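Heads up, one of the protein chains got dropped from this complex, but the rest are sitting where they should.
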Amino acid sequence: MYRYDHYDQALVDQRVAQFRDQISRRLSGEITEDEFKPLRLQNGVYMQLHAYMLRVAIPYGLLSSDQLRMLAQVSRTYDRGYGHFSTRQNIQYNWPRLQDVPDLLADLATVQMHAIQTSGNCIRNTTSDHLAGVARDELVDPRVYCEIIRQWSTLHPEFAFLPRKFKIAVTGAPTADRAAVRVHDIGVRAIPGPGPDDPHGFQILVGGGLGRTPRIAEICREFLPREHLLSYLEAILRVYNRYGRRDNKFKARIKILVGALGIEAFSQQVEAEWALIRDGAMQLTQAEFDRVAADFADPGYAALESSDLFVQSLALSKDRALGRFVASNVIPHKQPGYSIVMISLKAKGKPPGDATAEQMELVAELADRYGFGRIVVAHEQNLVLPDVESRHLPDLHARLSALDLAEPNIGKVTDIIACPGLDYCNLANARSIPIATRISDKIEDLDYLHDLGDISLNISGCINACGHHHVGNIGILGIDKQGEEFYQLMLGGSPGDDASIGKILGPALPSAEIVDAVANVLRTYIDNRESADERFLDYVRRAGFEPFKEQLYGSNDHV
Amino acid sequence: MKLWIITGSATESGAPIYLQSSGRWTHKLSAGHPISSEDERQSLLEAARGQQKLVCDPYWIEVRRAELGHLAPVSLREKIRAEGPTISLRPVPQQLVATASRTAAASA
Partner (left out) sequence: MVPTTMSETPELHPGARRIVRVGASGKPEIAIDHWQRLGDDDPFPSLDALPVLVTLARAERDRQALEQRTGAWGVWVPGNADPEQIAERLRDRVLVAIEVTKFTDGRHYSLARLLRDRYGFTGELRAFGDVLPDQLSYMQRCGYSSFELAPGKSLETGLRCLTAFSVSYQGNTTDPRPLYRRRA
């Protein structure tokens, strides 16, 4: 993984010193809260219902075991012994005190971590595929480009006060988008060069996003040679900074500008701007590609036979806990003899994405023991051990089970993405976490869970859509109806290559009914699908909403 | 008759705090100063806005007299804000035990 040199380290250390100075001026009264707010946000500090919240960047989700141990340690020293992994591959601490934040950040800086631009109207943490570097279907390792983008976007002087926040995602797998690039402000897709001997480049998508106005990104440029990546991003950002709306924060995202101009006019503006800068000093050099790529070279894999058959046999093991775990949480690795292991942070009764300090330390230890000391945070709020020798899977499963980290539900309907909701968040209208835990409690039968197959279920506690409800196969949106928590049910969303925005199934339901409604939807699918091979999403797309509506609202009680 | 309390987040910790009749701030909503006139509400809010070293983004919330005359917030948001998250913050030992036995049962 990327290792800081003295430039990177100096910048992060100086950022801590700068924020320490800003916090002391806030506490002394030299700066007002209104002046301080953008400063603290660009250092990841939010104000939530009960306390400040600190969001720490995990660039493209990649952690070393030492970094994960440090995340555990700061949660004990400055917080309440746990952290929340977010849908943007970051970690959030819910209870830090303002004057402790500089020390916390200084501790993180010792392991090359920071909280720079994890919030605010600036370019946020660049996210990527959680299987980057190890997936079989990958064309190029997206992390190299993520790191190059991270450096370009960090403390960029021109783009610190954009009309609104700005999120970039990169995928290196042209046929398997696991980074949801089509629902980002900019989606970067690595694609093969035009000719067989041409180097790969990028397709640039723009204007995707969720929130109040969900929108699938459109193609801004079909093929961008890779040396122009940063100048092209700069051109998009400059057009957005100059022309994005600033009169209404709900219409300030780039998707609104793209929608208003139309993708053709928008991309013409970008191309015109780019033409003036593309051959300048921003052109990326082979030396820089090589320098960054060297840090993402494969670890020293042993030369092993394929373990595919072994893993398949484990999935059928008589030890059903192990079998289910392998069947749902283990993914084939590009390197023979190795497996990718997904660690679910969606155990029953637990807030999705939360991990205690003890759990983080165990995962760090297991990463050292079984997997070259690397851990990845997935945007689905799970952890990944990307490089496990397949023969260790049974031992690994046993160790994970001991700390409630072996829930066999990756990609299943209880692998719920949920925002913090009204339990923590200042903006929320309704709670998310209790809905998630009630749904996972409801689906108790693991055979039934696995029979349902792959279904994503995403919950947001308000229209800002941090729980990505629009792109869940099943989406739930919390709303406030005269002081009562109600929930809208949506079906048909998907974040991947077949990206689509879910549609509302019917009238919102009170909290007491929403979990039964989800169970009803699942039952309708199981009873009516063509076969076990027809995924939930495919069924919804084929059969439409009528079967669900009939089952759910058929009695006309709610209409 | 409607009742209100002035609240905000403590600058130092971000914790919810409530304005008392003494002019000081308290972490206990029930110790907050109930306001019944809109004029008083406005003047206290403006005074609170001048105390940025202590409090961030003050605003007023509606409260009611609950049983025994205690003050309680009207909205769910303010109830959660006053009482804390409604979920268990960390897995409790019983849950781990339950999971362990579920895993054991599943593998048996």
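Quick notes
Letters A and B name the chains as they come in the text, with residue numbers starting at 1 for each one.
One rule holds for everything that comes next: contacts are C-beta pairs under 8 Å (C-beta built on N, C-alpha and C of every residue); 3 or more make two chains touch, one makes a residue touch a chain.
What you are looking at is a predicted structure, and each value in this text was computed from that prediction instead of being measured.
Remark: the absent chain touches shown chains A in the intact complex. Listed residues A:Gln18, A:Gln73 or A:Asn528: the one in touch with the omitted chain is A:Gln18.
Only one of the listed residues, A:Gln48, A:Gln92, A:Gln112 or A:Gln151, touches the absent chain: A:Gln151.
By the touch definition given at the top, chain A reaches the unshown chain through residues 5, 7, 10-11, 14-15, 17-18, 21-22, 25, 30-31, 35, 38-39, 121, 148, 151-152, 154-162, 230, 238, 241-242, 246, 276, 280-282, 284-285, 287-288, 291.
By our rule, only the chains that are shown with their structure count from here on.
Here the spacing of chain A and chain B, counted between their Cα centres, is 30 Å. Partner chain A is touched in their complex by these residues of chain B: 9, 11-16, 52-53, 56-57, 74-77, 80-81, 84-91, 95-96, 99-100, 103, 106-107.
Listing the residues of chain A that touch chain B in their complex gives 26-29, 32-33, 47-53, 80-82, 97-99, 319-322, 324, 347-351, 354, 356, 401-404, 406, 422-424, 428, 431, 433-434, 437, 446, 483, 485.
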